[in-house]
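Complex shown without one protein chain; remaining protein chains in place.
In order of appearance the chains are A, B and C, and numbering begins at 1 in each one.
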Amino acid sequence: MSTTSPVRPAAPIVVQLLEAPFQPLERLAAWQRSLAAEGPDATSSAAESHFIGRVRPTTAAGEPLEALELEHYPGMTEAQLRSLAEACAARHGAGAVLVAHRVGRVRPGEAIVLVAVQADRRGPALRCVQELLEDLKHHAPFWKREWSGGRGTWVAGNTPL
Amino acid sequence: MSTTSPVRPAAPIVVQLLEAPFQPLERLAAWQRSLAAEGPDATSSAAESHFIGRVRPTTAAGEPLEALELEHYPGMTEAQLRSLAEACAARHGAGAVLVAHRVGRVRPGEAIVLVAVQADRRGPALRCVQELLEDLKHHAPFWKREWSGGRGTWVAGNTPL
Amino acid sequence: MTHPSVPPVHVRLFAGLREQAGWGERLIQLDARPGAQRTTAADLWRQLALDGGPGEEGAELPATVRVAINQAFAAPDSPLSPGDEVAFLPPITGG
Partner (left out) sequence: MTHPSVPPVHVRLFAGLREQAGWGERLIQLDARPGAQRTTAADLWRQLALDGGPGEEGAELPATVRVAINQAFAAPDSPLSPGDEVAFLPPITGG
């Protein structure tokens, strides 16, 4: 009804690198609360999609896994995650993005990655989660080492889609 | 290592029709607890994806929405949701599916649908959520009526993807 | 001509169809005379004039209306059996 065309503000992006185990649903609850506190814009949050990745109990070679060690590039990793999330949000017109990623030693069953997107329709929310997940797997500096039987082995590539 | 080929059990499917407002993250927490209680099968839950749909604050015609009324076909709706979820889980080899859907009068901002899938890889989890959401929008008997200005209007079709 | 010993079919309408017809559920006695052609869901739609004015034979079942027999989707030309529950479903708008 206004005669001025509203400028769509840049989507709020939250990036978290976490050194300790985290509960994805608690992070999501805190994220939802923080977005709701910014203003009751129910339109831009009609659709919300999440992905949680957890550490498998076995190595790529099928041995029991003691832990996954995640190395990163402090500074660049956060900047890359933010930049990938911003680009994905802009590409799909998403309203808000959360990326949380563990670093350090992560044990089987623990969450390693959480991606969440709010958008005004289901398509952008679903697609942005999916694309951002692939983007960060290939373009955010993280390196996994599998620990099994007291020996560490660097993982050569990503798990298949 | 066993010589008998293990038969993959049918994925547990949870279907909930809810007459009162629900908190999606609380439903997800309860669902995760119930799956964990069935046995610590961390492999089948390495990937988990969710979708939450909420009621928009305006009608399709752009008027302020008072509420969305959701009619369903008691008995058939639950059976259809279960059947769609089972087919989707089988198609993608997903490990567990949760579908929660409101019925009755739903107010703007309230969650109307929740879909969650656990799988052993991200591809099946993401694809199963996306497909099941489309499936239920087209094949589970639900009908929406928009209430605005005291008048109810049956919605003619689904919102675009 | 009714056959009280034969259970009727239970017809159900939903959403806009229910409101347009002015009713949501009806028990209908099928023609069960020996040799009579078995009634289909599409026949019932015409006989009940669900698309037309009251009292006169109605229009054909539109392609947008889906049929469920005993709470499962079915082809409109499926023959009905005594005791069936047959529902006419307007376009679905869930999720």
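Basically, contacts are C-beta pairs under 8 Å (C-beta built on N, C-alpha and C of every residue); 3 or more make two chains touch, one makes a residue touch a chain.
Quantities reported herein were computed from a predicted structural model and do not represent experimental measurements.
Trainee: Quick one: which shown chains sit in contact with the chain that's not drawn?
Mentor: Its contacts among the visible chains are A.
Trainee: Among A:P24, A:G53 or A:G95, which residue is in touch with the absent chain?
Mentor: For the chain that is not drawn, the touching residue is A:G53.
Trainee: Out of A:A46, A:A85, A:I112 or A:L126, which is the one that touches the chain we can't see?
Mentor: Selected residue, touching the omitted chain: A:I112.
Trainee: To test your reading of the contact rule: which positions on chain A touch the chain that is missing from view?
Mentor: Counting over the whole complex, chain A touches the hidden chain at residues 53, 70-73, 75-76, 79, 101, 112-113, 133, 136-145, 154-158.
Simple rule for what comes next: only the chains that are shown with their structure count from here on.
Trainee: Spelling it out: a chain qualifies if it touches chain B and also touches chain C; which chains qualify?
Mentor: none
Trainee: What whole-Å value do you get for the distance between chain B and chain C if each is reduced to the mean of its CA atoms?
Mentor: Using C-alpha averages as centres, the distance is 30 Å.
Trainee: Averaged over CA atoms, how far is the centre of chain A from the centre of chain B? Could you give it in whole Å?
Mentor: Distance between chain centres, rounded to whole Å: 22 Å.
Trainee: Express in whole angstrom the distance between the two chain centres, defined as the mean CA positions of chain A and chain C.
Mentor: Spacing between the chain centres: roughly 51 Å.
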